[in-house]
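Pasting a structure here, questions to come.
Partial complex: the chains shown occupy the same locations as in the complete assembly.
Per-chain residue numbering starts at 1, and chain names A and B are given in the order in which the chains are listed.
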Amino acid sequence: MPASRKRLLLIQAFSLAAGSGYGMRAFDGPKEAMLMNYDSLRHLLADVDWEVHPGAPATHGNHPVETREEFAIVGVNRLPIVRAACESGNYDAIVLLGGGDPGFPEAREIGLRHGIPVTSCGNAQMHVASMLGNSFGIIDISEAHNMQMRELVVRYGFADRCRGIRNVNFPLPRPNLPDERPVQAEKAKHDRGETSDMVETAVRESVAAIEEDGADVLITGCSAAYWLAPVLQQRLNDMGWEVPVLEGYRCAIEQAKLLANLGVAASGLAFPSDRPRKWRRSKKI
Amino acid sequence: MPASRKRLLLIQAFSLAAGSGYGMRAFDGPKEAMLMNYDSLRHLLADVDWEVHPGAPATHGNHPVETREEFAIVGVNRLPIVRAACESGNYDAIVLLGGGDPGFPEAREIGLRHGIPVTSCGNAQMHVASMLGNSFGIIDISEAHNMQMRELVVRYGFADRCRGIRNVNFPLPRPNLPDERPVQAEKAKHDRGETSDMVETAVRESVAAIEEDGADVLITGCSAAYWLAPVLQQRLNDMGWEVPVLEGYRCAIEQAKLLANLGVAASGLAFPSDRPRKWRRSKKI
């Protein structure tokens, strides 16, 4: 019996208009170009059929998201895409791309109505990290994004496993803050073999997460920092630290495959519909 | 020195169009009519100036909210109202009406930028309940709403104090479910002195929350159940149970007054802006 080939839809968090000054991924064109760091994950997509949706056009502004309000807005914007994908019958699982997981609980609720699992990068990283050690730390980019990650940790029930969030303080570009040092410039520097302050800071904070916070595993927070994961992995290995460093796309893709293979989406008790067939008198926290 | 008279804006969760079949509050007209159970809270508004906003027009459908998706949508819809109120300079505090607290964290983030505290019913009830006993239980209306309340308990850090959520199973009206027993009919029955199944079930579940779950205080979950609070209070007292029963409007109004009087809105460390003046290398969970 051949293994069935699963069909995945990868949905970006949002789509920016031209001129955003945020050059980390394409918002249209070939599906491979819309995935950051594609080379590091192509082997994971080799045994599935997959599509990429560029994300709903951004309505919060023409820049990436960092505040609570921005996350809430793009989260809601993404839901019709999720519903349409579920209703299409074309997919066995949906992968929400991006850190901060905008719209994830709501998308799971929608997916479950169709028996389709939905995974998201932050959530998937935390699950995989929990498989590898007793605890994990998060390497992330800015104050506001840090607190979004903290919220996810609490909501997902990983407070006991997460030992803290480390901030390298490279906030994302905003129209009113044009002169800040952009993440993509740091990546370009690194790719050219130059020293990147962002990389050096991330190495320092990774070691602090290990030594001071007691993290057994590291995960990267914002998707704009996912390119750091293999860089940190190498640097930390070179220093002698036997610590896994996880990025989000790969974890979310593999978790989607696992759930689709097992044929499970989510518990209807955790995401009840408006009129479930059975109800409970009592719920625990 | 006379006490300064604080100015409050009370914002409903959403506004339905005519014909929604949800007759528990007005969506326009005198401000008093837009507040459910106004008589029970008028004395708390006597020493403040106050306005009511009917809420943003619903875009999720013409019915109350219960699912994750619906809460997310109305939460985002409410944010422009919050921002406009903050920018107007007309208010010292904002009260988000409704159970389930849609848009609350995002509204706090906005309010903080203007130094204006924002309170919300579920959150306020949990804070007041924590002042009165070691633990509380929630009396709520439906499976989906229960899980929204659970999410709030976790996000707000009350998991250790909340002993569980009790479901009386009177879901809110929906177009596709016209024949269900509506909450407002139960209230009408009770107001006429007739026996209401919803009241009787709520009494039974309240006793179970006390005896089986170990709750010291009870709070009502969905705002459609707030009218139950004084009814349950009386019934439980008559049975001999010395247990406070809290509803949301009163708690949220009083908490807004407390915060406005103390001159505090929220911690900027918990709700950092996109470019805070100071940043931290490390955050704990």
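We take it that contacts are C-beta pairs under 8 Å (C-beta built on N, C-alpha and C of every residue); 3 or more make two chains touch, one makes a residue touch a chain.
Being a predicted model, the structure only gives us computed values, none of them experimental.
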Copy count of the single sequence across the entire complex, 2 present: 6
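By definition in this document, only the chains that are shown with their structure count from here on.
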Whole-Å gap separating subunit A and subunit B, where each centre is the average of the chain's CA atoms: 32
Subunit A-facing residues of subunit B, complex: 66-69, 72-73, 75-76, 79, 103, 105-106, 109-110, 142-144, 146-147, 150-151, 153-155, 157, 159, 162-167, 169, 171, 174, 177, 205, 208, 212-213, 270-276, 279-285
